[in-house]
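In this view, the complex is presented without one of its protein chains, the others remaining in place.
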Amino acid sequence: MHIAVMIKQVPDSTEVKINPETGTLIRAGVPSILNPYDHFALEAALELKKKHDFKVTVISMGPPQAKSVVQLALALGADEGVLLSDMAFAGSDTWATSYALAKGIRKIGKVDIIFCGMQAIDGDTAQTGPGVAQQLGIPQVTFCEHADVDGRRVLARKQIDGGHELLEARPPVLLTMIMGKDYAPQHPSFLAVNASLRKPFHVWTAADIGAEPQYLGLKGSPTQVNKIYPPPQREKAAMFSGSGQEGVEKIVEIMRGEHFIGE
Amino acid sequence: MIEVSKKCIGCSKCVPVCPFAAINMIDKKAVMTEACTLCGACVQVCPVQAITITREEGASRDLSGYKGVWVYVELSETGDKTHPKKIKQVTFELLSAGRRLADELGEELCAVLLTDKDHNYGKELGEYGADKVYMVEHDELFEYNTDIFSTVMVSLVTRHKPSVILYGATIQGRDLAPRVASTLYVGLTADCTALAIKDGLLLQSRPAFGGNIMADILAPNSRPQMATVRPNVMKMGEPVHGRSALVVRESAKLDKSLRRVKVLERKIAHDAAAVKIENSSVIVSGGRGMKTREKFKQLEELSKLLGGVVGASRAAVDLGFKEKTHQVGQSGTTVSPKLYLCFGISGAVQHIVGMKASDVIVAVNKDPNAPIFNVAKDGIVGDAHEIVPKLIEALKKRR
Partner (left out) sequence: MASMDAISRNLMLDSLREYAKRRIPFDLIRELDEKNEFPAQILKEMYDRDTLGVHLLMIPEEYGGVSGGTYDIYRICEALARIDLGIATGVFATFLGTDPLNVGGTEEQKEKWLKRIASENLLVAYAATEPDAGSDLVNLRTRAEHVVKNGKIAGYRITGNKQWISNGGVADMHTVLAMAPGGPCWFIVEKDMEGFSPNKHEDKHGIRLSNTAGLSLDNVYVPAENLIGMEEGKGLLQAQAVFGYTRVMVAAFGLGAGEEALEQAIRYSQQRIQGGGPLSDKQGYTHKLLVPNYVRMEGARAYIEYTALRLDSGEHGLQTEGAIAKYGASEWGNKAADDAIQALGGYGYTKDFPVEKIKRDIKITCIYEGTSEVLEMTIYRGRWQEHLKSRGRYYLDMADRLDQVHAEEPRAGAHAAALALRALAAVLEECRVQKLTRHQHVTFKLGRLICAAETAAIFSTAAAAKKYTETVRFDREGWQAMARVFAREAALNTALEGLALVLGAADQAGSLADAVNIEAVQAEQKGLIADMDLVAAKLKQTFKAK
């Protein structure tokens, strides 16, 4: 089987800071990382590769520096890497992104399973996976904790409210992965990083994948960002200082006042 | 296309606001690098309006005839034989929000229900504000399936042309909505925290860039405009007894071959003891400031004394203090308990959007400038490590 993994480079949002005076983002010095959900998706794919000797191709879309997440995936064991990079992609919303990625996957060739993270931490939309599945006309299983292959059957364990489902599909199928307990993100050795430079890596433009310009970028995106602004400030809390007993007494008093505890 | 005109005075104000660090000042002029995503953050701060993003319009589509606000009705299993399914609360929240939008537009509010068997759902949907219920009753709709449900939704939209569709940002809604949007080539905005009508368009507000900043989204050139909204974000209105909706039965041609993914097994804990964080009326939450897993455990005892459950910030979950199922925030669960008592949470926007609807928020934090105090009703500047054990003791004494 041939597995494709869709990955994304994102700013490490735990490191993003807000300028308290202007309410704007401070981006300087914030590292870019592989979207953590995608890292789990990649580990799921690599585990299947180890078990069944499948081929794994990773594909990402982004500016040239997004090459680093593709190379990370290659260092971790993926066989081939693709970066879709073109100014024409800039400004794409999830629809246009799905369109481009689906075109990219078509160019990769016959793919049996497509993995991706359930969502990316910079957007939290969870739309790109299902969007690609629809563009390719293949079934999807979202919110997967685990994936396995038995002959020609793809088995996925999906998280649902209050439990899980075990689902079966025939390839090709797209699975979106959550950050579950079954996989742990790995980091490559120095030698593996070095070896990744010798693995096939392609940069494809919009023209390379046969994507039509009217479906890309701002023009191709049904949604538009109308405004970006700092979150509204609320009225400040009534403040009390005191680490020790005073603080405790204050909390007890507040909760009594609100009737969370008895008199 | 993004362009910087001659008007640029080289003030550098746009440089720090770029979420992607894509602006360089070269020869006292702003120059965008390839990292630019055309998000527009710089356009807004430019004091001389030197930056413009031009948007070539795609092929214009006929938007006439799209009318009405739809709410996708989500059913959940109850584990009860006589009433195996019930309408999820998020549906009623969406009906309340949808009602306001429909009134403002002067259009109908319709609920869309896909089920294998009608249990008089129309009555409840009407009481919560639906004018009309589009109901598809079919054996193949006995359980949620991406292929089947999206096929039905797409055919209903094509037939009736709604202007707006709202879905719950649940596991089901987030599986279904992007599939429908992708098929119809329409806009979909995830996890909206506010919805309004602006110049006849649906104005969708949501946190962006890891929940650190807000963005307003429009989808002006396609219909329907679709959005998902998290449970507990919109206030649920009171049902009006006797208010009823017109139930319109719709047919659908479905057969088994559409079902490409099959359920082999389903395990759901219908366990009353397992209190869910989204339904709890008291939540005691902790963040990075709890420092260690052991110290975080003290919150369990505290929450028991208050009859609540434990919540956690993303940082606390990342550090392994608590399981992901307890995470409150944009990438966890949105909650609105009566009391939200939190320790050592600084209050990143990503957390705040997940708990700000709580009735009473009491926050304890060492840093007097922590943003959590901006949403708290009461703030205590102090060391959680000292306060938590003493508070446990004080509550025990009161028993």
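Order of writing sets the chain letters: A and B. Residues in each chain are counted from 1.
FYI, contacts are C-beta pairs under 8 Å (C-beta built on N, C-alpha and C of every residue); 3 or more make two chains touch, one makes a residue touch a chain.
Just so it is clear, the model here is predicted, and its values are computed rather than measured.
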For the full complex, which residue in A:A4, A:I59 or A:L72 touches the chain that was left out? A:L72
Touching the missing chain, which residues of chain A? 17, 19, 26, 28-29, 67-68, 71-72, 75, 187-191, 193-194, 196-197
In chain B, positions touching the absent partner: 12, 15-16, 24-26, 288, 366-368
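Criterion: only the chains that are shown with their structure count from here on.
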Using mean CA coordinates as chain centres, what's the gap between chain A and chain B in Å? 18
Note which residues of chain A are touching chain B in the complex, please. 10-11, 13-14, 16, 18-20, 22-28, 30, 63-65, 85, 87, 90-91, 93-95, 98, 119, 121-131, 133-135, 139-143, 155, 159-170, 173, 179, 214-215, 217-234, 236-245, 247-252, 254-255, 258, 260-262
Could you please specify the touching residues of chain B with respect to chain A in the complex? 16-21, 33-41, 44-45, 53, 55-59, 76, 146-147, 150, 170-171, 174-175, 177-179, 181-183, 185-191, 203, 207-222, 260-270, 274, 276, 282, 306, 314-315, 318, 324, 330-331, 338-339, 341, 349-350, 352-353, 356, 360-364, 368-369, 373-383, 386-387, 390-391, 394-395, 398
